[in-house]
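Right, I'll just put the structure down here and ask away after.
All protein chains but one are shown at their positions in the complex.
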Amino acid sequence: MTDHPSAFAINCTLKPSPAESSCDRMLGLIADALGEHHVETETVRAVDLHIAPGVTSDEGQGDDWPEVREKILDAEILVLATPIWLGNPSSVCRRVLERLDAFLGETDHRGRMISFDRVAVVATVGNEDGAHNVSAQLFQALSDVGFTVPAGGSAYWVGEAMGSVDFKDLDAIPEKVSETVSTLAGNAAHLARLLRSDGYPAS
Amino acid sequence: MTDHPSAFAINCTLKPSPAESSCDRMLGLIADALGEHHVETETVRAVDLHIAPGVTSDEGQGDDWPEVREKILDAEILVLATPIWLGNPSSVCRRVLERLDAFLGETDHRGRMISFDRVAVVATVGNEDGAHNVSAQLFQALSDVGFTVPAGGSAYWVGEAMGSVDFKDLDAIPEKVSETVSTLAGNAAHLARLLRSDGYPAS
Amino acid sequence: MTDHPSAFAINCTLKPSPAESSCDRMLGLIADALGEHHVETETVRAVDLHIAPGVTSDEGQGDDWPEVREKILDAEILVLATPIWLGNPSSVCRRVLERLDAFLGETDHRGRMISFDRVAVVATVGNEDGAHNVSAQLFQALSDVGFTVPAGGSAYWVGEAMGSVDFKDLDAIPEKVSETVSTLAGNAAHLARLLRSDGYPAS
Partner (left out) sequence: MTDHPSAFAINCTLKPSPAESSCDRMLGLIADALGEHHVETETVRAVDLHIAPGVTSDEGQGDDWPEVREKILDAEILVLATPIWLGNPSSVCRRVLERLDAFLGETDHRGRMISFDRVAVVATVGNEDGAHNVSAQLFQALSDVGFTVPAGGSAYWVGEAMGSVDFKDLDAIPEKVSETVSTLAGNAAHLARLLRSDGYPAS
């Protein structure tokens, strides 16, 4: 354990690397803001990996989930970033959540759900409408599988109804986005420190 | 029965009359567009009435729902309009849906759910984000309680993320909104005519 | 065009064939019920195919979506079946919806959205809780991309809270499920006939 908590971010864009990703731009903002609180962030793009369909922690040969899972458990903060399609998180994001489902049946050495004492936050970008619904789905799933959601645990940007502008192409980051990201990062880092030094009780 | 189907619209704003309402502006567009298909629209603002909490068709003295219910059943098209708060339909809108729940237990003279052969469409406005989630909740509820949802059954406008502009204050109606409203109205009127002349079978 | 409308069903289970699937059991009931209305149903299991991530109608080499898309457009009724994971449709189902998103930009010879005049219904199964949320998401997406949702357009089964029984293992089909399936099939077949003989207007 280092002196500071660390963060692991999963970019759930549909576009394989090296295509530019609006999620990446939002994750960059969050990583910078977490850095101000001495939290380093490692990022992975889920669609570059083969995350097999299923709901166990290892779906066998060729499944890249086990290494993603390790990185999630090695960090104190999980940042889940997704684009919006038809008002909802991407299929890649739902795949990640399905694999996290396995935590419901796994315990740590104290008999608690294996993910306990970790903080999760959500980053959402889209041309238009859907961010609140995305946060809702993700917060529910993440709390269910053992993560803690800080106050202001969501950062997002979407354009006007039926818009077609991408977050990656904005000339400047809207001030409200910057403020939200700043609060999210400060709260996530604070909460991760609290829970690392004084974790949830065993039941 | 007149020659043409008629529409009944419920404005689920939180603001009592005569306060201006963004939902009203959207409903005006829809009423005009339906008018081009010879469909007349009557509108009510739900918060001006006392719609009692409950899930029956008549919650007793002082309950204004029975008259709203009659107007719904007298029309071939229901237009449900709601603002967005915290990414969701208003409490007034959820109240209306709760009262529609009673249709699940009521049958017409042919033994079908009492609302069958009626079409429902959704109109959503908000400063920002939430329209797809609103459509989702409303379509699910409306299909469950017996309405038919046409292709393109939702018209909406929201501003950019964390915006504060109201639809009622826009200088001009965005072209995409006009197009959506036009399709919604044409499809709703067409479907209402089809179902009026040849309704669902008794089971 | 035959005398009768046809149905195409997509099973969005996470389990590749030949694993047993609760969705398959529900789809079997629906296919039988549609058969009573002279509608034949062809079924595909999406996870057996390679449906590439993306939001166009053809994501290039190795993408199996184009053939699925053809079958959807060849049928008058789409039956979308999904299991519930963490209270939501499967990642496989969200992938299918993402690919349907392309319909928003495609028109038929009359200038209408290419999917118009087709009916869509939803089938949901899970150990527990989530069916209404699934219907909501699917109805919204399906109406947005041009399908029409009939009255009672959803059939589902879930067990008691935190249950672990699968629909495929139930000794008998609950009567309420049978009734729902019967109504869904009758309404879908009726609506598909209406729209096939008298489709939505061009705008």
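Chains: A, B and C, in written order; residue numbering restarts at 1 for each.
Definition applied: a residue touches a chain if its C-beta (ideal position, glycine included) is under 8 Å from a C-beta of that chain, and two chains touch if they have at least 3 such contacts.
Computed from a predicted model, the values in this text were never measured in an experiment.
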Which displayed chains the hidden chain touches across the whole complex: A, B, C
Which of C:72, C:86 or C:192 contacts the chain that the document leaves out: C:86
Selected from C:7, C:75, C:136 or C:151 as touching the chain missing from the view: C:136
Residues belonging to chain B that touch the chain removed from view: 14-16, 47, 53-55, 85-92, 94-95, 97-98, 101, 137, 140-141, 144-145
On chain C, residues whose C-beta touches the chain left out of the figure: 86-88, 128-133, 135-136, 156-163, 174, 176-177, 180
Absent chain, residues of chain A that touch it: 113, 115-117, 132, 135-137, 139-140, 143-144, 146-154, 179, 182-183, 186-187, 190-191, 194-195, 198, 200-201, 203
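To be clear about the criterion, only the chains that are shown with their structure count from here on.
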By mean Cα position, the chain sitting nearest the middle: C
Superposition of chain A upon chain C: rotation angle, C-alpha, nearest 5 degrees: 180
Geometric centre distance via CA averages, chain B-chain A, whole Å: 36
Separation of chain B from chain C, taking each centre as the mean of its C-alpha atoms, in whole Å: 25
Touching two or more other chains - residues of chain B: 132, 135-136
